[in-house]
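Only one protein chain is missing; all other protein chains are in place.
And then chain A:
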Amino acid sequence: MSSLFSSLKMMTKGAMRCVLITNHLKFFETIGNFQLLQVTVRDALNQAMDEELERDERVFLLGEEVAQYDGAYKVSRGLWKKYGDKRIIDTPISEMGFAGIAVGAAMAGLRPICEFMTFNFSMQAIDQVINSAAKTCYMSAGLQAVPIVFRGPNGASAGVAAQHSQCFAAWYGHCPGLKVVSPWNSEDARGLLKSAIRDDNPVVVLENELMYGVAFEVSEQGLSKDFTIPIGKAKVERPGNHVTLVSHSRMVGHCLDAAAVLAKEGIECEVINLRTIRPLDVETIEASVVKTNHLITVEGGWPQFGVGAEICARIMEGPAFNYLDAPVIRVTGVDIPMPYAKILEDNSTPQIKDIIFSVKKTLNM
């Protein structure tokens, strides 16, 4: 009876936050003294935007279907109802136009969140992202800031075929003047999006559609209104001694799953969640390699000139090279446009067995 009562007390304490999380609240867990809530990545992004919209009236969201449709993937659900037409703006299908408009608004001192329905469509607007947003602070020698966020789902989805499945981490990660983040779980999503919105510079937030519906535990600290994750800092999700697995976005989950399987065979993987693509946190990777002597990068994108390729180069150029007992291995998407048939699609991106295979290969097992 008393435990029920204390649960109820804790529920009302968390009532405010629960209201925000609404229908997708999975269940409420208490572990020890810490309150942990199950929050989907979608709701985490939604909360983050809601809180930042409330905190700073210069923040606004624009993109296709973000308002009345509640977001093509429902990420902006409820925001238009709460904030109205002025701050949640439905645009026509004009990526280059509305991305440019967002950049112009940022130049005038507002803080826009520009949503691309998927980053595949950002290719239409990439000139505005790079030439108008990323380079302007430098070209103006600091006179003109561009405090803008470009966000949306990136990379492979399920059955959407070649034109809707490209990963843009490498393309955007290539450009100075941009910050590029790639959240994996709900805490990442909340903290990185909030940091991105508060940042005075152009930030590209590469979300993942397949992760939107996945729930993760978020700590009370992670749910606080001022919770931010620093851009440019990776996180060690799982410590280990035998091999380092570095990944970003959805593949982090695959790495952790592979690590669980490998642990049964006595192989302890250290799994690093990059969280940020640019600037890359090489120090965290190096510190890990010094410990494990083996490195594998895992990404959904194509191999050539990709995130893994960059990590390889950086490790070779730095002090960790001397600690490698084997060359760095890249596990990547297959070097093809994404096919449609399920069996083909499944075999186009890294599976858990590919990671396990690569670990055993690099450890000479």
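Criterion: a residue touches a chain if its C-beta (ideal position, glycine included) is under 8 Å from a C-beta of that chain, and two chains touch if they have at least 3 such contacts; residues count from 1.
Assume contacts and distances are computed from a predicted model.
Of the names listed as "Serine/threonine-protein phosphatase 2A 55 kDa regulatory subunit B", "Pyruvate dehydrogenase E1 component subunit alpha", "Large ribosomal subunit protein mL37" or "Auxin-responsive protein", the one that matches the UniProt record for the absent chain is "Pyruvate dehydrogenase E1 component subunit alpha".
One of A:G177, A:G240, A:G253 or A:G301 touches the chain omitted from the figure, and that residue is A:G177. Only one of the listed residues, A:M49, A:I88 or A:V103, touches the absent chain: A:V103. Of the residues in chain A, those that touch the hidden partner chain are 60, 86, 89, 91-92, 94, 96-110, 127-128, 131-132, 137-147, 176-177, 179, 200-201, 279, 317-318.
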